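Here the complex is missing a single protein chain, while all its other protein chains stay put.
So, subunit A:
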């Protein structure tokens, strides 16, 4: 299965990854190779096989609904780049 350079650029943008123009061709080729491998898997007849959501043959364990955490804001904010009034500050994002 082929993937175009435009698609690679789009996926990179969605994942916030910088792909320099001179590497774009190489990335595209590598991703095509991986997708070719997946295509080979697709050739296997999986009729009647339930799609696997997780490799472990186990079911999720559930937690009782109890508050177990206490406030450690000061500790967490000590490693944040910038805080004010208890808020984490980030570059402005607004609609």
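Just so it is clear, a residue touches a chain if its C-beta (ideal position, glycine included) is under 8 Å from a C-beta of that chain, and two chains touch if they have at least 3 such contacts; residues count from 1.
In this section, contacts and distances are computed from a predicted model.
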{"item": "Per UniProt, the name of the complex member that is left out, chosen from \"Lipid II isoglutaminyl synthase (glutamine-hydrolyzing) subunit MurT\", \"Aspartyl/glutamyl-tRNA(Asn/Gln) amidotransferase subunit B\", \"Recombination protein RecR\" or \"Quaternary amine transport ATP-binding protein\"", "value": "\"Aspartyl/glutamyl-tRNA(Asn/Gln) amidotransferase subunit B\""}
{"item": "Listed residues A:20, A:48 or A:91, member touching the removed chain", "value": "A:91"}
{"item": "Residue among A:21, A:45 or A:69 that touches the chain left out of view", "value": "A:69"}
{"item": "Chain not shown, touching residues in subunit A", "value": "10, 13-16, 51, 53-54, 56, 58-69, 71-73, 76-77, 82, 84-95"}
